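For this view, one protein chain was removed and the others were kept in their places.
Should a chain be cited, it is by its letter among A and B, assigned in written order, with residues numbered from 1 in that chain.
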Amino acid sequence: MNNREETLIPKIGVITDVRIDTPDIKTFRVVTPDGKKAFDHRPGQCAMLSVPGVGEAMFSITSSPTNEEYMEFSIKKCGCVTDWLHQAEVGQQITIRGPYGKPFPVDDEFAGKNMLFIAGGVGLAPLRSVINYCRHYRDRYGKIDIVYGSRSKDDLLDYKEIIDEWMTDAGVDVHLTIDREQEGWDGHVGFVPNYVKELGFDTDKTAVLCGPPIMIKFTLDGLVSLGFDKTQIYTTLELRMKCGVGKCGRCNVGAKYVCKDGPVFRCDELDELPDEY
Amino acid sequence: MQKITKEQLIERASALLRDGTVNHVLGWAQGEFDYDITPAVFSDESSLTGNFVWNDFCGANFSKYLVSKCRTLEGKILVFLKPCDTYSFNQLLTEHRFDREKVYAIGIPCEGMADIDKVKAICGDGISSIDCSGEKLSVTSIYEDSPISVNTADVLTERCVNCKSKKHVAYDELLGDEGDILDSARFDEVAKIEAMTPDERFAFWQNELSRCIRCNACRDVCPACTCEVCVFNNPKSGVENKAPANSFEEKMFHIIRAFHVAGRCTDCGECSRVCPQNIPLHLLNRKFIKEMNECYGEYQAGETVGSKSPLTDYTLEDLEPGEVFDRGDINA
Partner (left out) sequence: MRKCSLDSLNSVFAKIAEAMALYLPVDGSDGRAVFSKWEDGSVLSNALNTVRSPKDFFFPQSEDLMRFKTEGKNIEIIDIRPESEDFAVFGVRACDVKSFDILDRVFLTEPCDSYYASRREHGVIISLACTRPSETCFCQAFGIDPSTPAGDISCFKTDNEMYWQANTEKGEALLKAIESLTEECTDEAVNEQKEKIRAIMKKLPLASLTTNSFGGGKTTELFDRPEWAELSEACLGCGTCTFVCPTCQCYDIKDFNTGNGVIRYRCWDSCMYSEFTRMAHGNNRISQKERFRQRFMHKLVYYPENNDGLFSCVGCGRCLSRCPISMNIVKVMKKLGGESK
């Protein structure tokens, strides 16, 4: 018997709650069979979830590390593994391994800063972890601004938590937007990059972006035009992964592997990398 | 030695580029050595004079490249076709895989292509140059003081040993003389395998196919394999695979591929030429061709544009399934 540790061999996870967030996103709560968290993690890190016989895929951990009871994953239905997970019921076992990747520098570069979080669609999933971490350790950070946009009101992830918790926090401003006018929506309408420019934030902030590539590109341009330096802006990347530990060879951008050198990158670091993500 | 020279081809291609008949030339580019020749697109005269090559190692069949190059290149493309390449050319046209209007085809005679592995079996490693201009190949090696003379006939690729046709079945212009369809012994090897007992036959293919590394070179070079997404690359197909999960899978890949190209395979031999593991893949395809010839009468895919393969063409004279069954029974 080969008794060495092996990261590719996962643990069993049990789905203890399934929350329907949007028509194509569900949030899954996962613990080990004895009811504990599968492992500790930091905000921005990921885990490999799998359904034996269907496949394995990398997901960002959307719950904050400060939640000591369970982990949560907000998963959009878009492929084999995610289709299967969307059919799963409470009590279903899956496999889980991790944590993988470099987290957000919440205790270093982010400490003491005013934070600006900008997300589009399911891109809120990795940011929710760090947002809730910052809310938990509220006194370690300055003002928090959150800009979040989606296609429609129904596509806004974590809507209840945003309304009930984030919006009621002191020193947290949430700016929601949807792409097109919709009945029953009296908030802002328009794309995230434009909204960010309209809001015209001061540059005394550290910005964290996550969303579809096109949103990231235009929002980044927008922030730079507002006077932000790229060293103030962080984002997360997503590429196809199999191993999660920089060995299977497919998630590299230049010499960096998204699974182990990322997924969190500072935008000036991205400028050093070839445009292949 | 090829009857037509590199200089003649460059001259003709240059003239056609110059007068605007064509904008690009699909041809063979000189490698590091005299035998490692790469298909290339030439778009001006200087690149032709600098890099174009035509010698006994220009095996690559350009027909399949026309599928992608007709989409990506602006203007008209000159393609040089050896006789066997023209069959693939026609078959691809039959299947509407490229725009004939975008192509200017020049047929060139071929005296057979050499297999560098066969040359090395005679001369060993360390070949520094191969002169193909004489009756025999003249091979210079860093290990020999004087060149080694090699009979071309001794080093021909398998498909050239069993050449089925020196006749071009498609071209806009022919350089040199037209050849004839040959009496080829290409089915002899198939007959030998047919004569084996089922156990021997299984052992034969087991030995050959067990070497497969599933690099897909046979599929990717095959002019009959032009599916936009191959079933073996499609995760949704259920058979997508990069390596065998069990010992039967390699056979499945090759057998399914042989079935899929049956009736469309022109027996161009590219699959066996490129196989890094030297698997005689052409024998699978030839078995199908032989079988179809015997059951439905002689048919050569790609001989004419628009012809229907016996497998897609029903006639009243077709063999009844019962007869096929009986025949199979006798063979077993």
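Assume a contact is a pair of C-beta atoms (placed from the backbone, for glycine too) under 8 Å apart; a residue touches a chain by one contact, two chains touch by 3 or more.
All values derive from a computational prediction rather than experimental measurement.
For the chain left out of this panel, the touching residue among B:Cys70, B:Ala217 or B:Leu311 is B:Ala217.
For the options B:Ile10, B:Ile37 or B:Leu281, the residue in contact with the chain missing from this view is B:Ile37.
In the complete complex, the residue from A:Thr32, A:Asn67 or A:Thr95 that touches the missing chain is A:Thr95. Chain A residues in contact with the hidden partner, per the touch definition given at the top, are 1-12, 50, 52-56, 78-79, 82, 89, 91-95, 238-240, 242-243, 245-255, 272-274, 276-277.
Interface with the hidden chain, as seen from chain B, comprises residues 31-33, 36-41, 60, 65, 116-117, 121, 124-128, 142-143, 207, 211, 213-217, 219-221, 233, 235, 241-246, 273-274, 276-279.
Please note the rule applied: only the chains that are shown with their structure count from here on.
Centroid to centroid, with C-alpha atoms defining each point, chain A and chain B lie 51 Å apart.
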